[in-house]
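Only one protein chain is missing from this complex, and each of the others stays in its spot.
== subunit A ==
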Amino acid sequence: MTTPFLQAEKLERRVGDTQILAGIDLSVNKGEVVGLIGPSGSGKSSLLRAIAGLDPLTGGRVLVEGRTPTPGDGTIGMVFQQFNLWPHLTAGENVALALRLVRKMPRAEATERARAMLDRVGLLKLADRRPAQLSGGQQQRVAIARTLAMEPRLILFDEPTASLDPELTTEVLDVIRGLAETGMTMLVVSHEMGFVASVASRAAFLDHGRVLVDGPAKAVFRDAEEPRLRRFLSTYLQRVAWAPDPEPVPAADPGPLATFALLQQPAAPEGSTMSLLGLPPAAPPGGFSLLDSMGDPAAPKSPKADG
């Protein structure tokens, strides 16, 4: 029996009277990609921030390879919803700064490595641009390159595409997908259900600071039995299909599979989420291609940070 790569034990975080994390247990093996899904305020982002050590815990502990990581020790990299690039530096300098200051690399070597990292996310040509001169998708790719340059052993993605339009979302998701294929251990908070279903090996559904469902991603999406998860998924699917009734009635909830069946559209492209979900061939495959590229347009943008 091997110890898991990441072990979060009974994580609790309480701010005033609000229980943000209510005793979360999560263990992740090396090379696993875990998707965290759930409604806004469910604690997904807070869980990532707690694992990264950005927010203090009121209970529980985080172990990575058996020891508690501290911010900046090189164990954990994080990619944020708002990119958090440094506006006064060029893309290349954003990637090179920590290499120089933390890894003590000579300037030329750090610049060279930064260029290699930008090349990896397809942005070598834009190394001399400042963040303000880049699109949101390009900024997020620079942020990913900045994180990768430090060679973290675990990368946390905190809604990396939530502030991007559908086209820009796709270019960022492609980079993350490529990263998953290299065997990088990752935790991904996302409202891109199709992406989570296709990239994550495991998915966890959070609500009110607890993990309600945790299992193989395909199972979580396919045979969602937990009522709260069923409601969450079917709301999402109805919205994606521009269904007229955005308010599901819990009693009459058809469940996500039934909703899948409603989405009859011709011509399923190769590799659509549908096939990745491994659903029975009787189910109509169309419609789910939407999930691969859909943004999250109807998600209510609440001013307070998610979770």
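Following the convention adopted for this analysis, a contact is a pair of C-beta atoms (placed from the backbone, for glycine too) under 8 Å apart; a residue touches a chain by one contact, two chains touch by 3 or more; residues count from 1.
To be clear about the criterion, contacts and distances are computed from a predicted model.
Asker: When you check the chain that is not on display against UniProt, which of "3-isopropylmalate dehydratase small subunit", "Probable tRNA sulfurtransferase", "Amino acid ABC transporter permease" or "Glucose-6-phosphate dehydrogenase assembly protein OpcA" does it turn out to be?
Answerer: UniProt lists the chain left out of the view as "Amino acid ABC transporter permease".
Asker: If I consider the whole complex, including the chain that's not displayed, which of A:98, A:162, A:175 or A:196 touches that chain?
Answerer: A:98
Asker: Please pick, from A:80, A:195, A:221 or A:236, the residue that touches the omitted chain in the full complex.
Answerer: Only one listed residue reaches the unshown chain, and that is A:80.
Asker: May I ask you to list the residues on subunit A that touch the chain which is not drawn?
Answerer: Touch with the absent chain occurs at residues 52, 54, 71-74, 76-78, 80, 82-88, 97-98, 101-102, 143, 146-147, 150.
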